[in-house]
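In this view, the complex is presented without one of its protein chains, the others remaining in place.
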Amino acid sequence: MNKKVLTGETITISIKDLKIGNHHPPIFIAGPCSVESKEQILETALRLKAIGIHILRGGVFKPRTSPYDFQGLEIEGLKYLKEAGDAANIPIITELMDEKNMDIVLEYADIIQIGSRNMYNYPLLKALGTIKKPVLLKRGMSASIREWNMAAEYIAAYGNKNIILCERGIRTFETYTRNTLDLAAVPIMKKETGLPVIVDPSHGTGIRELIAPMSKAALACGANGLMIEVHPNPEKALSDGHQSLNIEEYKKLFDEIN
Amino acid sequence: MNKKVLTGETITISIKDLKIGNHHPPIFIAGPCSVESKEQILETALRLKAIGIHILRGGVFKPRTSPYDFQGLEIEGLKYLKEAGDAANIPIITELMDEKNMDIVLEYADIIQIGSRNMYNYPLLKALGTIKKPVLLKRGMSASIREWNMAAEYIAAYGNKNIILCERGIRTFETYTRNTLDLAAVPIMKKETGLPVIVDPSHGTGIRELIAPMSKAALACGANGLMIEVHPNPEKALSDGHQSLNIEEYKKLFDEIN
Amino acid sequence: MNKKVLTGETITISIKDLKIGNHHPPIFIAGPCSVESKEQILETALRLKAIGIHILRGGVFKPRTSPYDFQGLEIEGLKYLKEAGDAANIPIITELMDEKNMDIVLEYADIIQIGSRNMYNYPLLKALGTIKKPVLLKRGMSASIREWNMAAEYIAAYGNKNIILCERGIRTFETYTRNTLDLAAVPIMKKETGLPVIVDPSHGTGIRELIAPMSKAALACGANGLMIEVHPNPEKALSDGHQSLNIEEYKKLFDEIN
Partner (left out) sequence: MNKKVLTGETITISIKDLKIGNHHPPIFIAGPCSVESKEQILETALRLKAIGIHILRGGVFKPRTSPYDFQGLEIEGLKYLKEAGDAANIPIITELMDEKNMDIVLEYADIIQIGSRNMYNYPLLKALGTIKKPVLLKRGMSASIREWNMAAEYIAAYGNKNIILCERGIRTFETYTRNTLDLAAVPIMKKETGLPVIVDPSHGTGIRELIAPMSKAALACGANGLMIEVHPNPEKALSDGHQSLNIEEYKKLFDEIN
């Protein structure tokens, strides 16, 4: 077996002035599941920045189970997201599903998100190994801890150690929650890889009321940050509204934690 | 559908002077997986009491996967556990596997534990509905939240609402940990039943190093207590040594939390 | 480790003139989920016997998730089942949930069924080791193959090797079917234990239309028999009607297979 690149030694990620890792306070990523319009993302960005978040999220390429569901605003949405990030003076993160769009996403986004469905997409992981920007690698929905570790190793082995891991729940027999948030994976992956590990309680539970308690639990067991879906009007969201907080709810959670 | 007895209204459990529930601080249950000798359980009881725990645990009837593994000291062990609890002036909890032993366990123990393997044992749950002492009901290893709720409802419907729920991890595809600790079940079951919910990070992870972070996470999301396996000499334990803390490790964790 | 009693050498079970095991043709067990009335079980028995089944099933002690659901006719139902079996001149099988009822169930039934929820009930398994009548041991709904093997070993180690194993589906993330029928367990458990292994496609799928194809698959991979829920009027059944065949449907399947 070759020597692993991710040895467990602490790796700190820098995005402009922001630092993410064991020697730094937890970071807060928030924003809507999907960028839906210029106005929606701009309003969200400005209000979330005022609350104190560090990074703005917003999906523009959306991996949806059905081909007939909303697939995202794509490049147009990416530009709206960038404008909103600039207006709020805050870095942005968005999901990349496809190597064909890697250059344009790299041009606009500060962090490249790899979603749960692409954790096993090894050609894409190899491509991400050739860039320098940070990659947020979500755990596959039924990926074992070892497979997730090896997926990060793919990126690192090809040259890029700027990786943030994100636990987002695993698929189990339980149907009350959308996924089963596996918080034990947080201390395990921190120790095994040395990378920062953040938690997404929105996908991890799929239930608005569980986001606050699971956010606190995540930080208590050592998570280096939280990624939470926030929408100015969850009832009208084009995707994942039932698991999104509105901005007031998010502010309350943010203030309780900080 | 009949009216449920457990409506979600807060239920507080009293054991002597101790109160368990939403309006009270979390309780700490600790002790060895198995009572192995008079000396082992007495030493453990006195040292854990000195640290500050509220309830002493110790298994005397052991549900083991193989018929050829140590099955517990049974009645003899129960008497040792009682003597240790008396010496340390602390309530005791032990597992009941069988209605035949209900009277003798009730005579000695302050709380009756129903283990994961018996959560679906409805005749036993009905029998527990006829007693007054508190029952600690562990979640079945692959029980859905609804099934666990209904198992508690069996006990309550037959007359006993003195129930403490215990999340102890569920069975998933992940093999790094012994079980996947489903902490989202804590706020869910508190809301659905009104009962106190505690967490067992020892079985929930099966890995000594994960007990501290997952204990903190459990309390952060609202757990009403923790049940942790502690053995004076885990390397020599007759069962579950790999997931037991020694007494110094437990003291460190206890002090960090309190 | 002690020497296992179940070594893999073929064990043949005899019930009156009937033989179950590797050197004999597959056996057919059928009948309603629950005995509901004297007339219902008698009609079912006579019509199924005319079709050619070998053993009549009928539940009288019913393990139900909710305490408010129909719990079975208990002793009264047991007598109806016995009368129906006698009238049709066919052995009967029913589930035992509780050692307290072991003597009466032994008095009436030819085979004692241990349901999925009691596969881990070790005191009950030990008690079944002391009898001579055959035990049908269903796999626990999330029992590993090794745990199921060890549960059979409990009965055998305490003295009774008259065990029939029954695969009835396991709990997975898939919700289309009630359970995931794990047919690979059939050849595995035959080889590991030497015991006959039958399959229950009714619980294994929970969908009427899947019973025929999965019955054929079960026999194709070596199952020693099939246990299928049949009700004269599934739409009016007190339990599990959606997964029961009516008698004509069962006859069609029986004739296709034989």
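By written order: A, B and C. Residues from 1 in each chain.
Convention: contacts are C-beta pairs under 8 Å (C-beta built on N, C-alpha and C of every residue); 3 or more make two chains touch, one makes a residue touch a chain.
Predicted, not measured: the structure shown is a model, and the values here were computed from it.
K.L.:
Among the chains present in the display, which ones are touched by the chain that isn't there?
P.N.:
A, B, C
K.L.:
With respect to the chain omitted from the figure, which of A:44, A:94, A:118 or A:177 is a touching residue?
P.N.:
From the options A:44, A:94, A:118 or A:177, the contact with the absent chain belongs to A:118.
K.L.:
Going by the contact rule already stated, which one of A:142, A:233 or A:246 would touch the omitted chain in the full complex?
P.N.:
In the full complex, the listed residue that touches the missing chain is A:142.
K.L.:
Looking at the whole complex, which of C:79, C:133 or C:216 touches the chain that is not displayed?
P.N.:
Going through C:79, C:133 or C:216 one by one, C:216 is the residue touching the chain not shown.
K.L.:
Among A:16, A:64, A:191 or A:252, single out the residue that touches the unshown chain.
P.N.:
A:64
K.L.:
If the missing chain were put back, which residues of chain A would it touch?
P.N.:
Counting over the whole complex, chain A touches the hidden chain at residues 1-2, 63-68, 97-100, 117-118, 120-123, 126, 141-142, 146-147, 150, 153-154, 157-158, 171.
K.L.:
Where does chain C touch the missing chain, residue by residue?
P.N.:
Listed in rising order, the touching residues are 142, 144-146, 170, 172-177, 180-184, 186-188, 191, 204-205, 209-210, 213-214, 216-222.
K.L.:
Under the stated touch rule, tell me which residues of chain B contact the chain that is not displayed.
P.N.:
Residues 142, 171-173, 175 of chain B touch the chain absent from view.
Keep this in mind: only the chains that are shown with their structure count from here on.
K.L.:
Count the C-beta pairs in contact for every pair of chains, then give the pair with the highest total.
P.N.:
A-B
K.L.:
If I list every residue number at the interface of chain B and chain C, are over half of them used by both copies, so same, or under half, so different?
P.N.:
same
K.L.:
How many angstrom lie between the CA centroids of chain A and chain B, rounded to a whole number?
P.N.:
For chain A versus chain B, the centre distance works out to 36 Å.
K.L.:
If you average the CA atoms of chain B and of chain C, how far apart do the two points sit, in angstrom?
P.N.:
Centre-to-centre distance between chain B and chain C: 33 Å.
K.L.:
Residues touching two or more other chains, restricted to chain B: which are they?
P.N.:
142, 146
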